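Note that one protein chain is taken out, while the other chains of the complex remain in position.
Up next is chain A:
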Amino acid sequence: MADPRHILVVGGSAAGLSTAEALRRFGFDGALTVLEAEAGGPYDRPPLSKQVLDGSWAPERAALFPADRLARIGLRHLTGVRAVSLDRRRRVVGTDVAGDIGYDELVIATGVAPRRLPGDRLPGVHVLRTMADALRLREDLLRGGRLLVVGAGFVGLEVAASARRLGVPVTVVDPDPRPLAGRLGPAVAGRLLRLHAEHGVQLRPGAGVRRITSSAGRADGLDLGDGTHLAGSAVLVAVGCRPMVDWLAGSGLDVTDGVRCDARCQAAPGVWAVGDVARWHHDGFGRPMRIEHRQHATEQAQAVARNILGAGVAFTPTPYFWTDHFDVRVQVAGFVPAGATLRPVEGNIADGRFVALAEHGGRVAGVVAWNSAKAFTAHRRLVPAFAAASAPSRPGYGDEERT
């Protein structure tokens, strides 16, 4: 649509609010509504497993935008309102407490929610996606006792590091014998796991969870696939996420593993998707992708805003993420597939800092840095856009799927 009068954004977090801000920036002066299920001000998620959990930041510091920046966007900001249905023919979104809301253009930015394990709705069992989740987990950690983390992905391991900072004993289990090898390459993944071991984290790679055990209605441990029992006083289930698309059932949209979009991030006439929830066609890789990274939410927001306003450009990003563990920050641009050859360009893999190019199939597929953020920026430019033919179709911060 060339000239929309009312743009409705469903989901008011990183991707949704960035889209709203970008729409204004690129000249949209019609009505703009952002619908957000959570009450309270928007906050950023990366600090939840890091500074909020270990207590180095008060929760307010995780605010997504400073209040004045949010106010300047000029939007109708409906918080504590959940979208429950979409009628594309009438261009109407149904909500739980605010009735039906019509739109000319709809932006779906509802993100993802943690996957659960059978029998995990028990006191003492946690997931981590929201501020409330983080504060609840922190409270449990401060009570003492061992934390059992299910899933050695980035979220699980960041939580393990924060728990160690609080002096809490931690065991991490994961059915994958080589966790994160497909995300960081075996050498860097191995190094990251050793860092955790050096800080007292007990790691059980290759150990599947049979069930969560409980006594007196509270989780008290894990039964592993090999017959061992681990005792603990809190369990974190960090086994990846699923897109928040339940409210789109019956909309006629393809919501298999996210909202399916074309190369311009459009799902259907008048419907767009952005951020963790969007599975759009990456023209560079030639196939659909869904990316669960913070920078991606911001970048895709710019593309969606431009395209709603008629730019008609394909969105072909080179993915980027960072992750923090103890005193180490790891950064990746592009991809570091398990079979890649790492060629150090600053320092060496065994050093305290390094930057390495990941070469795969005769091309640079990605760049990975270990405590070398400045050098990383310089080398990041060397990663040709979408160079990795072997890119996973669902690179995500928490997509390490486990059962």
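Heads up, the rule we're going with is that a residue touches a chain if its C-beta (ideal position, glycine included) is under 8 Å from a C-beta of that chain, and two chains touch if they have at least 3 such contacts; residues count from 1.
By our rule, contacts and distances are computed from a predicted model.
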From "Acyl carrier protein", "Zn-ribbon domain-containing OB-fold protein", "Ferredoxin" or "Amino acid ABC transporter ATP-binding protein", the hidden chain's UniProt protein name: "Ferredoxin"
Contacting the left-out chain in the complete assembly, out of A:Arg76, A:Arg143 or A:Lys374: A:Lys374
Absent-chain contact - pick from A:Arg294, A:His325 or A:His360: A:Arg294
Full-complex contact with the absent chain, from A:Arg61, A:Arg116 or A:Arg343: A:Arg61
Residues belonging to chain A that touch the chain removed from view: 14, 18, 21-22, 25, 44, 46, 61, 63-66, 68-69, 294-295, 297-299, 302, 320, 322, 324, 329, 331, 372-374, 376-377, 380-381
